[in-house]
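Every protein chain except one is present and positioned as in the full complex.
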């Protein structure tokens, strides 16, 4: 059981100060993704959208260029007070090492961290829109919404069918793929636009690559529909210590994704793209 | 089959220029020691006393203090043209990582390197005297001597019975242990002194910790008995490139253990102890 | 079990503090709650660098992972002196340990104004002067030249009765000469090392800089051996206490810095990997100092 969705982002589940040493108890593959489950008896119930800083307990490092060195950030896919699940996509030395882990191996985990999603205001319908591995924080959010008796439309976009296999992690979801090999051919943001056209009394929960998030942000801004977007940023610490993970705010200045986010109200963001990055 | 013992140290088996990627095919424990065997179809037959520079193919590094970084030196325990065996004692991050390897894992190996033992001059009886993991280069030497129809007395010293289990790697051997838990209680150099007293027409082949080697050296010097000692030194490269592995010579100047040794005629050495080290 | 230690007249519970800019006690309270105050990992808290005017810091990306370390181009974001005094100071003053405020200015006048303002605040136990700011004319770090640094410390020394720690730059030919100049001008202590100037190449192979600011500073285990050499060189030439840092990640590393001459050690990058790194370093250090008691 995750912690209930807070009415707004003010409250958060606090992280125990210690990095916990957890044991991996299950490793499943879902197409291109790996789900790692670890026993976490002392972990508090995270809110949907919170994340953890994770490292393998053994041999963290010594990959290409002697990396990884720092821990890596991962959304909580699901957590029930006894175990925690993470969704991984192998994109570099850190995720590769974690994808190697097998039941019995150790994991160092700090969390839950950050500010998660908050409950849909009023009776707005929740539309969860995820791109690729960005679906991770939406799974627990859907569970929570459904458990609370609310609707939760899930729209997911993937490169291809191999990645779309990840959609099985959701109670139900509609899928788009770039190459049409699963679900609709096209972008998940096209599904979102249709969904919002059908019924604009909605709130959008988004997580995915910057270009996708930026499309979601711009769309919701134009339609004046509230959105909560979970951002990513390179992180060293995950708890506000390094000031490395900043994102510029529309109101001026920067916010730290790890403590002020990762979930932001879309209206606070000027753009979801990195400076100089094209959509 | 190892290469025949050369009449003197002038000839050596050359190393292929490439680090070979070998597959571990067997891992055995002998008390405190691990024997790793790897398939090595392209490896030339090494001479007894030659060594290799070895690293795990995967995850070399990331131990305590982010080490190991450099490859590690290991004597060839045995090699038969198809496979090579190494004897390991876990004393730090490099040997620990290698001791973790299991059949199917990869090993990077450069060698055979260095100058090995040479044949006993005239009809001198060969006495092989090893301390701890220093027994490694003596195993192939004994095989070679016995195959050549010569006698080869092996004397081995160990801390305790757990380590003395390594003596099983030899056709036959007499053992001393510090605590008397196996073989004679005492030092292997006491066995050696007795052996030499019995019949001084001998040559001593020694390998082991500095203090033991120094005792062997001093004993043989006093008795005017020739000795060939295989030294250890911290090494970065193993092929003469770094000048890191030097040992001072009696004749003045330094020799590089990796290319001028590891086997030295005892009379060339001033002392087997590191500068400032007590026996 | 740790022994108290005197440092520039301050009584500290043990020898392990944080490196400036690598721990945000206020953010940590939002994340970990009161636990971080109850179990504060450091014997003193060093603020990140405060400048006269607010700074947004550098554009992202600000972080790069290097072999056994990291490169940062954070760019000293801070609320500026007034923001610090109003907003941060009251919260930091509530921490259970003495507060060291780290300041930087690009001219002696700026530094003087910072030092005067901080001096006026009783909540602050000591001032650390970051002299790794690039000199506007030469582009070199302000603290790279012994004469320039001596002059700077000379000017600001009279402005405060609080202990003045000069945080040296490692990007210099003769760090011990710079430390001597700081000592001669009245510094109460020196701290080192700050990050080594470093370049992070874009992982896309384009040859562009990865960091938003172009270059950055290297920290973590990769720099530890350089730090130990500089700590030893400085300790051999000054009488004032030395705060040693750079890649310290265990009690053994702390011990090495102390053996090289440091009175206190500071933990920086390792706190990013583990928020309790400071406590771990202290316990490790205790165990080395009292090997029996630790069993």
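Couple of notes before you dig in:
For clarity, chains are labelled A, B and C in written order, and residue numbers in each chain start from 1.
Basically, a contact is a pair of C-beta atoms (placed from the backbone, for glycine too) under 8 Å apart; a residue touches a chain by one contact, two chains touch by 3 or more.
As the structure is a computational prediction, the values presented were derived from the model and not from experiment.
Note on the chain not shown: across the whole complex it touches A, B, C.
Among C:115, C:218, C:265 or C:281, the one in contact with the hidden chain is C:218. Checked against the full complex, the one of C:88, C:128 or C:141 touching the unshown chain is C:141.
From the options C:76, C:115, C:156 or C:196, the residue with contact to the chain not on display is C:196. Residue positions on chain A in contact with the hidden chain: 65-66, in rising order.
Remark: the residues of chain B touching the chain excluded from display are 12, 14-19, 55, 61, 65-71, 110, 113, 233-237, 239-247, 253-254, 256, 259, 274-275. Interface residues of chain C facing the missing partner chain: 64, 66-69, 71, 138-141, 144-145, 171-174, 196-201, 205-207, 215, 218, 221-226, 228-232, 247, 252, 255-256, 258-260, 288.
The rule we apply is simple: only the chains that are shown with their structure count from here on.
Looking at which two chains touch through the most C-beta pairs, you get A-C. The chain with its C-alpha centre at the largest distance from the centre of chain A is B. Centrality by Cα centroid goes to chain C. Chain A and chain B have CA centres that are 55 Å apart. Annotation: 34 Å between the Cα-based centres of chain A and chain C. The set of chain C residues that touch two or more partner chains comprises 68. Residues of chain A in contact with two or more other chains: 61, 66.
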